[in-house]
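Omission of a single protein chain aside, the complex is shown with its protein chains in their original locations.
Here is subunit A:
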């Protein structure tokens, strides 16, 4: 086990005018750890994800990130340009709707290659080779490299979005309902793929989902949110098999048994 967290969050809070987004959020994320944030819509989980990924400015608290060189930096005081570079290289963000994370007007290969060019790679042959490699890792056939995402099914688009995110070898990936809106069999294939990639690459992941089955399959730890606050957290199978809080018991007991 490594002995330093990749992300340290303390007393994070966000309000929208008088309305609470999230409050009193404190946790450490460790390298290789997958944290699921679960709760109903409106519980604050997406607000939390957007604050953590600096897509949204928090009102209070701190987020400290361990850089590749081992230095620890407070994201709130990091210059904008440096933060953008971090988001393009060291981090990934997988959106629920692939159209939010892909460029729909360019080819699959360009979608993957673009992230490489953003970190300075200019060698066309090498970029295309890496793009091909990543398309095959997400089970997209090589002969689809010049097709645009509009010609892809929902499941393929989501796999392309994952390839686009992982091509720069990020250390921390944020995911917002990545399997939402997909057919069950497509979802299973995507989950299986994500499980393998997360494990092989040793990624740290924060995944927001309302689907407890997704949380069980992918995550090591769960935080349950309600009304903007974390009401229960712990090892994923402990929270799901022995829930303590009334709201967690309600959530777990509401899962249909297939």
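The rule is short, and it goes like this: a residue touches a chain if its C-beta (ideal position, glycine included) is under 8 Å from a C-beta of that chain, and two chains touch if they have at least 3 such contacts; residues count from 1.
Keep this in mind: contacts and distances are computed from a predicted model.
K.L.:
Considering the UniProt annotation of the chain absent from this complex, which name among "3-isopropylmalate dehydratase large subunit", "Phosphonate C-P lyase system protein PhnL", "Ion-translocating oxidoreductase complex subunit B" or "Molybdopterin converting factor, subunit 1" applies?
P.N.:
"Phosphonate C-P lyase system protein PhnL"
K.L.:
Among A:64, A:78 or A:188, which residue is in contact with the omitted chain in the full complex?
P.N.:
Residue touching the chain left out of view: A:188.
K.L.:
From the list A:55, A:84, A:126 or A:244, which touches the chain that is not on show?
P.N.:
A:244
K.L.:
Out of A:151, A:235 or A:255, which touches the unshown chain?
P.N.:
A:235
K.L.:
Could I get the residues of subunit A that touch the absent chain, sorted low to high?
P.N.:
Interface residues of subunit A facing the absent chain: 1, 30, 33, 188-189, 191-192, 195, 217, 220-221, 234-238, 241-242, 244-246, 249-250, 253.
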